[in-house]
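Shown here: the complex without one of its protein chains, the others still in place.
Coming up: subunit A.
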């Protein structure tokens, strides 16, 4: 059709308003990929200047990386659930219970492999349970998550007992740390996720189902299967993150995993992903977002912002990003046509 040609010749004559220019940039597919990295870079520069370079001290960066790796692993996994159009905020509680059972198993057997296997196995089992509740009983995933968060938390508290904390020998955690367990495990998991997400049928189906379920079903996709896969992928990540969090402090406590759900959500949107699922989803969002969240937490603390205020600032950023990211339906349906 000759329309394409005429549009092209008219390009030069066009006078776009500022709003339209913003819209053109926003809908550019590369913009969505670059934006999160730009945010991260900007934050590093700002904190670097504000702290007169103290932000770049190795101990600070290491702390950020430690936090980011836990949030990032969970966020990478949870991206599967989000892109399928579901929400699950129970991962903090799942992580708490997985690390507790892992530590108990280690203390009973003295085997690091058993520790890792029990942690990961627990997280997988709990996520599978969450998923079954919503797929079989048709309860919304978010509702299930709210209920099971209480249950898992209570079980963890019971398991840990009166001391409120169970330790593992320092040699074990430092041994795993020196052996590079965290980085190897994280990158293996991350690569696995990227491949599944972008280059396999299940990953593609997840996103499509999250975007339009009835269309996806008419194209032969099964929502139940995709939901299970998304929860199991998340379970695997949360299980690994449970191990990382034990390595970090050589112990598990009733506090382990608290607030993680919120950090993970913030990381996901900072990474440029929509928590409403669908086409605007990718697997690396969690990692970039986790680095940003960890840098933000640490940086604000270093410039002297109180931790209560940090919570508030994170909340505002979260709301602003969700607002910018959502494609709001107008009240009355209309048609955009060209």
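List of remarks:
As a working rule, a residue touches a chain if its C-beta (ideal position, glycine included) is under 8 Å from a C-beta of that chain, and two chains touch if they have at least 3 such contacts; residues count from 1.
As a working rule, contacts and distances are computed from a predicted model.
Of "Nitrogenase protein alpha chain", "NADH-quinone oxidoreductase subunit J", "Propanediol/glycerol family dehydratase large subunit" or "ATP-binding cassette domain-containing protein", only "ATP-binding cassette domain-containing protein" is the UniProt protein name of the chain excluded from the display.
Of A:143, A:174, A:219 or A:306, it is A:219 that touches the chain left out of the display.
Residue-wise, the contact with the chain that is not shown comes from A:208, picked out of A:55, A:208, A:244 or A:318.
The set of subunit A residues touching the chain not shown comprises 1-4, 6-7, 10-11, 14, 16-17, 20, 23-24, 27, 29, 195, 199-201, 204-205, 207-208, 211-212, 214-222, 278-280, 327, 331-338.
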